[in-house]
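One chain of protein is taken out of this complex; the other chains stay put.
Then we have chain A:
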Amino acid sequence: MSGASALASGGSALVSGGSVTGVAFAVAMGAGLAGAVAGTWLPRRVRPLGAGVGTAVSGAAGAVAGVAAVAGHPWSAWLPDVLPLAGARLTVDALGGLFIAVTGVVGVCAGVYGIAYCRPHRSHALDGRAVQAVTPLFLAAMLLVPAAASVSTFLLAWELMAVGSLVLVLAEHRHRASVREAGLWYAVMTQLGFVVLLGGLAGFAAAAHGESFARLREAGGALSPGVRAAVFAAVFAGCASKAGVVPLHVWLPRAHPEAPAHVSALMSAAMVNLGVYGIVRVGFDLLGGGPAWWWLMVLAAGAGSALYGILQATVATDLKRLLAYSTCENMGLVLIGVGAAGLLGHAGARTLAALAMTAALLHLVNHSAFKTVLFLAAGSVVRAAGTGDLDALGGLRSRMPVTTVLFGLGALGASALPLGNGFVSEWLLLQGLVKALGSGGTAVAVTMPVAVAVVALTAGLAVATFVKAFGVGFLARARSVKAERAEESPPAMLAGTALAAAACVVLALGPVAVLPGIAGAVRVMLPGPDAVTGPVTLRLHGVASTLSPLWIAVALVVVLAVLRMTVTRRARRRARLWDCGMGPLSPRMEYTATSFAEPLQRVFDNVLAPETDLRVTPLEESSYLVESVTYRARLGDRIEHRLYRPVIAAAGWFGDVARGLGNGSVHRYLGYGFCAFTGVLIVLAVTR
């Protein structure tokens, strides 16, 4: 407990629970702060090393704390001297522990990766004080959010996290103007989300006459339905903007491509999770579940997000933008599971609710694993090739073999195919939704088939997306000089990525290992004896089918080995590829990301509404002879265009009009004050 009381700075701190958890958590916070100090004071040459080690240690200690909490050693502390007025309340329970553990592991990978990534390389240098000092702080803030046990502590940690990530998104603002724009979008969205969340939680605390989570939990069920609904709606909106749920996702595809890779990984694999954390903590744990429409709302938002996210990812040509949209999709899938769990819990099918929630949380864990790999590998690619544009990449397999393999592992996970870790959770989610058909009322009966269809369609499109990302980006021949000259990343970057990839493999082959932990978290939200534990064996109505990812893997490996031995026994022979007698094939003839996605873009033309512009310029002498043809295609975010542009235009108009009020005349300003003052006095005189 020494670490915890050190945190309390001599005050009368109250600490209870598992000592391992507490000590590890205190170490995590301490290492985060030490990393920040190292990032500020160390000389430029060793600064990334100091900050990276601080981040990694903080993450590792956080992971230990989380795992210990999940394993049944919850810990709580009451530190009255840390925050003025309210004091800090911390509780690491099974639910918070799961999120802390996931965040911690992502932090380790990002920290190790950052040691090499932030060193100067070509024009790209991230070893400035701000970035190096804020990265460990950002991780510490993210570890603090799931540990907060009072409204004030939670909001403080949340805001620290938001501001920290904003600073990191703006890391390269001197190099690219687009970074500044992305930063602005992110700042506005995250602060608006915070305001809504603040309103919701403050209202909740006021109605419950107390701000500790224990008090809220006690009072949550007994509040009037109107207050409960308002609190949930506000918290959902605030957290959904953090989780990147459509239509509050607009910051995500902007901020992720512009942020440094390890920051993208932290944001996309850990920070968005905390949006889901807020929703489940308040919705299930503190409010104790709610009426069906809450969960239908969550489910609908999740379904929309999953579909829209993956559709945009399918047609995206920038690697990091594609990954950002894939985050929208996966958060959508998680919310589908959460919504289904709430709906089923409301309908009384508790076992199925626990199953859906287990699937949602497992998918969240899986998403964190493969998204870390993908963002870190994408960062390596961007660093080596100088661009993330898939149309200009290609041929990286021979230049960056390790990164290619690692990205392939991540892509396998993201595409929800067997042997990838995403498959396990999506399969579980589908099973949960399919089985839910028979139970519950009309709402369930109508919603579940739609949700199943959404999940299935999403999975299919995800395959196309990641085949594109991997095939076009890494295989075939290089489409640009930069990609041709790409070099493999330094060992630390590969190690960071490989660590995350190892987590992917473990999750893919032995998901059973993490299920007890998730079951503990589910039990916090849906109390009852029926949480899913032990080996997951699902039985469909009628057909009994057991699925073990490990055995699938073993079988596949055996089949492949046998095939290789029998079919390809003949000696290899090198020959030129058939090129129809046109001469050697050039990289210009390859499939690009745009052309690969074109059929899908055609199918979903109505949703995506691409802007294409074909201009044919004929020769002056004859209109039948063409001089040049220009073709321009632009795929914007339609929701952003339709929903946000008018709002932004209105805000801009209001700002312009408001400028007229302040013309610089001191008398006018004083006059405003005078009129307001006398106006208030007149109102007082008349009404009293």
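Assume a residue touches a chain if its C-beta (ideal position, glycine included) is under 8 Å from a C-beta of that chain, and two chains touch if they have at least 3 such contacts; residues count from 1.
Keep this in mind: contacts and distances are computed from a predicted model.
Selecting from "Cell division ATP-binding protein FtsE", "Branched-chain amino acid transport system permease protein", "Formaldehyde dismutase" or "Hydrogenase", the unshown chain of this assembly corresponds to "Hydrogenase" (UniProt protein name).
Residue in contact with the omitted chain (choice from A:551, A:654 or A:677): A:677. Listed by residue number, the positions of chain A touching the unshown chain are 662-667, 670-671, 673-674, 677-678, 681-682, 684-685, 688.
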